[in-house]
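Just one protein chain is left out here, and the rest sit where they should.
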Amino acid sequence: MSATISLQNLRKTFGDGQSGHLAVDDVSLEIAAGQFVSLLGSSGCGKTTTLRIVAGLESPTSGRVLFDGADITHLPASHRDMRMMFQDLALFPHMSVEENVAFGLRLKRMRGKLSADEIRRRVATYLDIVRLGEMRKRMPHQLSGGQRQRVALARALATEPPVVLFDEPLGALDASLRRSTQAELKRIHRELGKTFIYVTHDQDEALSMSDMVAVMSGGRLIQYDTPEGIYERPRTRFVAQFIGAKNLISARVEKVTGSEVLLRLADGTHLGAHAEESLVPGQEVTAVFRADRALMQVNGYTDASLVSGIHVQSMFLGNRMEHIVRLVDGSEVTIHDAQARPLPGDGGPLQFALRPQHVQILTK
Amino acid sequence: MTVQADILTENAPDMRRIERRRALFWLLPPILWFVGFMLVPYAITLFYSFGRMDYVQFVAGFSLDNYVKVLTVQPYAGLILRSAKIGLLTAFWSTLLAYPVAIAMAFYLSSECAKHILYILVILPWWASYLVKAYAWKTILGTHGLLNEGLIWLGVIDEPLTVFLYNDFSIILTLTYIFTPFAVLSIYAQLERLPLSLIEAARDLGATGWETFIKVIWPISIPGVLAGGVITFSLGFGDFIAPALLGGADSIMISSVVISLLGVANDRPLAAAIGVAIILMAMALLTVSQYLEKRTQVRL
Partner (left out) sequence: MTRLGSPYLIWSVAGAIMLFLYLPILVIIVFSFNEGRNAGLPFTGFTLSWYEAALSNRQIVRAIWNSVLVAGGTILIAVPIGLMAAIAMDRFSFPGKDMFRRLVLLPLVLPGIITGISLLNFYVMLKVPLSLTTIMLGQGTALICITVTEVFARLQQLGRSQYEAAYDLGASEFEIFVKVTLPNIKTALIGSTLIILSLSLDEIAVTFLLTGRDNTLPMVLWSILRREATPLVNVAGTVMIALTLVLVTIGLRLSRGNSGRH
């Protein structure tokens, strides 16, 4: 059941001509068979429209959608081997759980393909997969929010599509239910080996579940990478901020040696960093590093650079201590100390060390 | 599950074409109907309005005489204005009477069931036969009607009064009576959307009941008042039954004239011209009211 999907230069304009609103702007993306891919972005970034183009619920203004190499750009949704789980779930209120799940199996296009017995067995199988076997006869309004999510999922899975699409289906759940449902989705993805495309605005959700994450903004695809890649090596300032990186430092490129870069900070000190794109000396960039990569023990490294600032405040977070440090240019960074040692007092000078491979350079 | 693969090898269906076909399927029958039974009849009416009568024979032509007549010769223009005045008064009084009922229904009933019952109670008189309702007022307002007999019994008057019936008062009273339920429903539909917390917040901030009404409830209810007002106005404007049953000799309205032009007077072109004028006015009214309703609509 291979199902690779390839989006080529998708563009979608709503409304007409000049007054139109460009919802998707030149998005190209390769999705390998069996992958769990998230489209991540804030509302209005074009992620849902992209998903709807993949589903066949929206026609792109230009560009193509390929499914195993075949052009399905304008194939109607009903003819695509993909099923969608909708944001508001779209359960049919007048049908029982069982009837909802069987809906796709009892249509004209399926006639002759499945016997009544097989349909019953199939419905039972998928209700078991989402652990809802007991609720077969209930109506949607008799179910809890979490149970309704499961019905919608079983309904999408029951026709056994190689690709399942998710349009922020967990948005309405509370945090703990949300987390357990995420784990459940991950398990189902592993068990069934289908391609999942998942739209969300929640970076934790995207990073924890996906094989690949596509970060979108303003209709454009900003970065397409593994969750580790997105987290460790955000390509732009936007991605860095979106995934919650707080430590952004303005700097100027001083020297470039291959992928090794020497930055000069506002206070004149130097910071070694690592770059994937070519930079020129004198260029203004942003350096970003993760709070847990800062080294409080500043001595004993030959490769690390020292950063100094003023200690502003500390918070004890159980397994670690969080310090906020103000740098000379006024920006504040957060660093973690895993050993949770208290500092002598507020307002004193503080130094920490950073290794070049943990300092990422953003040019945009 | 190789539905898609089968499809792709054949002549693949195109969602844009399918979407167009579906739109056409749902749209075409209504469009054909509206063209056939509204636009074409309007066009024919327009055609008649440009012609004239030669004794009993219609003569086609392209003259604006009938329109000039509608605008300048009495009683036509005057009657349109008079009908508009009666329509406006009907709309005004209906709104005035409807508002307290809508308020009571929206804010002074806590159970859904009670709201539902009052809703039905309001709507019921609306659905009772128009003619019979108009006639009932005749029974009430007449020389030997309930009102006169009641006043005599109370000793307020000695002789039955004739001022209640066969004048504009009785027409407007009857029209107001008939269309008030409609105004209640459209105002209520708007008030229903207003969360009670808004009123509580206003009261909490120190507003009096009246201030709360003027500053919170009234602005939000305007689209409902407009919607109800437009329809009560139109219904009042086009009425010919109330004037015929309860009006005096001089209280005819524009619809009564159209009827007599088609009947006794046999002047189809002039009737058509009046018809076209009213269609244009209705179009304008609909456009303006839709615009105003959209502008005054508050997103809640």
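Each chain gets a letter, A and B, in the order it is written, and its residues are counted from 1.
Going forward, a contact is a pair of C-beta atoms (placed from the backbone, for glycine too) under 8 Å apart; a residue touches a chain by one contact, two chains touch by 3 or more.
Only a predicted model underlies this, so the values are computations on that prediction, with no experimental measurement involved.
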Exercise. What are the shown chains in contact with the chain that isn't displayed?
Worked result: A, B
Problem set entry | Among B:D14, B:D65 or B:E149, residue touching the chain not depicted | B:E149
Exercise. If the hidden chain were put back, which of B:V70, B:I172, B:I231 or B:I252 would touch it?
Worked result: B:I231
Problem set entry | Per the touch definition above, residue among B:T180, B:S221 or B:S251 touching the missing chain | B:T180
For this session: Name, in rising order, the residues on chain A that touch the hidden chain in the full complex.
Result: 55-57, 76-79, 82-84, 86-90, 92-94, 103-104, 107-110, 140-141, 155-156, 159
Exercise. In the full complex, which residues of chain B touch the absent chain?
Worked result: 3, 19, 22-23, 25-27, 29-31, 33-34, 37-42, 44-45, 48, 97-98, 100-101, 103-105, 107-108, 110, 116, 119-125, 127-133, 135-140, 142, 144-146, 149, 177, 180-181, 196, 199-200, 203, 209-210, 212-213, 217, 230-231, 234-235, 237-241, 244-245, 255, 258-259, 262, 268, 271-272, 275, 278-279, 282-283, 285-287, 289-290
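Rule of thumb we're sticking to: only the chains that are shown with their structure count from here on.
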Exercise. Taking each chain's centre as its mean C-alpha position, how far apart are chain A and chain B in Å?
Worked result: 54
Exercise. What residues of chain B sit close enough to touch chain A in their complex?
Worked result: 1-5, 7-8, 12-16, 18-19
Problem set entry | Residue ranges of chain A in contact with chain B within the complex | 56, 59, 67, 70, 72, 74-77, 79-81, 109, 159-162
